[in-house]
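These notes concern the structure reproduced below.
A single protein chain has been omitted; all remaining protein chains appear in their positions.
All chains are identified by letter, namely A and B, in their written order; residue positions are counted from 1 within each chain.
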Amino acid sequence: MRRIVTILMILVGLALMAVSYFRWAAPWCATSVGCSDPRLPWAASFVVLGILIAISASIFYAVYKGDD
Amino acid sequence: MTKYAMAVDLDRCQGCRACMEACKIENNTPQAVFWMYVFRTETGEYPDTKQSFLPRPCQHCNNPPCVKVCPVGARFRREEGIVLTDFERCIGCRYCEVACPYGVNYFNWRQPMAALEAYELDFTDPDTSAVTGGVIPSYKNPDLDQLQGEEQRLTAGSAHNVGVIEKCTFCVQRVDKGLQPACVETCPVSALQFGDIEDTDSPLSVYVRNRSTFKLLEELGTDPSVIYLGGSPPPSDVREIERPLTEVTS
Partner (left out) sequence: MTAETMTKRELPQGVGMLTPGWLAFFAVAIIAAVAGLLAYTNQLNQGMIVTGLRDLGTVRGAPWSLYVAFDVYFVGVSFAGISTAALIRLFNIEKLKSVARMAELLTVVALLLAALAIMADLGQPLRGIVNLFRYGRPQSPFFGTFALVIAGYLFASLAYLYITSRKDAARLAERPSRLRGLYRVWAAGYKDTPAQRQRDRLVTFWLALAILPLLITAHSSLGFVFGLQVGRPGWFGSLQAPAFVVMAGVSGIGHLIILAALVRSALRADRRITIDVFAWLGRLLLVLVFTYLYFTVVEVLTTIYQASATEQGLSDALLTGRYAWIFWGSIASLLAAVAILGWMALMRSWSVGWSVFAGILVNVAAVGKRYLIVVPSQTHGQLLPYGTGSYSPTWVEYVIIAGLFALGALMIGGFMKIFPIMPMEEGE
C-alpha cells in the first residue's frame, strides 16, 4: 500500500508536470498573441503542483502509519 | 498577411528630432522617456568631424528576445509584426529591458501622476497661454486608455501604472485606425515610412525597392522590422553629441 501510493504519487506528479509544461502552459514561441497565453489558464500552477506531489511522495512514504 | 515595417532613410534624416516630439505628444511619455529617439553622433576630430543621425524606434523584431523572456506573456508580438506590452499583466521584472539589445525599453519608476506632473504644462496658466496663444490642445491623449486590437489589452500610451515597462508601440492606437505612427506623420522630410512590407505595391515596399538596406545589430538574429536605407550602421568609435535630458529632475 505504502509503496503503491508512493509510486503513484511520483508518477502522477511527473505526469502532471510534463503535461502542464508541454501541453497546457504557454507554447515555446514568440511570434503571435497566442504565444503569450497559457493554453489552459493557471497551467503554471499545475507544473508547480506536479513537482510538489512528486516530492510529497517521499514524505508520504516516511510518514504513512500503515502496514508493516 | 499584413506585415508591418518601418523604413528609415538616413540620407534624408536631418536630425531635427521632430519625430521624438511627436511621439511624446501622441503617447504622453513622461520626462526623459524617449520611445522614439534620434542619435546625433559625431566621428573624427575637429576640424574633420562628420555628424550623422540615427532614428531609433523599437525595432519590433520578428524574433524578439524581449517576448521570449517575459515570464507572464505581458510582452507579446502580434502576427502582423507589432510588439506590444500589456500594462495590466506586466509584473515589472524588467527582464525584457535587459534582454533588449537596442535599449528601447523604459520602466515606470515612479507613480504616473508624479511622472506626468513632472513636466505637464498647465495650459490655463496666463504665462503659458501667452506663448501658446491657446492653440495647443490638451495634452492627455484619450485614445491611450482604450484596450487595443483583437486581443483587447491595454497596450497603448505611456505611464499607465507604476512598476511596469513600456516602449514604442508603432502607435498601435493609430495604426489600428489606419493612420500612420506619429513620428512618420510628423517627419518634415519624409525620412520615415511605415506600411505593409508584404504588400509589394504598398508605398513602403515601393520605397525600399532597389535601395541598399541594412538593419541594426542584424548579426544578433533578432530580425528587426525597421529597415534602414542609405548610410551605414554606426561604427563602434562614434560618440554621441547633443543628448537630450535623460535623467528625471524631480
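Definition applied: contacts are C-beta pairs under 8 Å (C-beta built on N, C-alpha and C of every residue); 3 or more make two chains touch, one makes a residue touch a chain.
For clarity, every value in this text was computed on a predicted model and none was experimentally measured.
Shown as candidates are B:Cys13, B:Val83, B:Cys100 or B:Val208; the residue that touches the absent chain is B:Cys100. For chain A, the list of residues touching the undisplayed chain reads 21, 25-30, 35-38, 41-45, 47-48, 51-52, 55-56, 58-59, 61-63, 65, 68. Touch with the hidden chain on the side of chain B covers residues 32, 34, 37, 39, 41, 54, 56, 65, 68-74, 89-95, 97-111, 114, 161-165, 216-217, 220-222, 234, 236-240, 243-244, 246-248.
As a working rule, only the chains that are shown with their structure count from here on.
Rounded to a whole number, the gap between the C-alpha centres of chain A and chain B is 42 angstrom. By the touch criterion stated above, chain A contacts chain B in their complex at residues 26, 30-33, 35-38. Touching chain A in their complex are the following residues of chain B: 62-64, 67-68, 70, 73-79, 86, 150-151.
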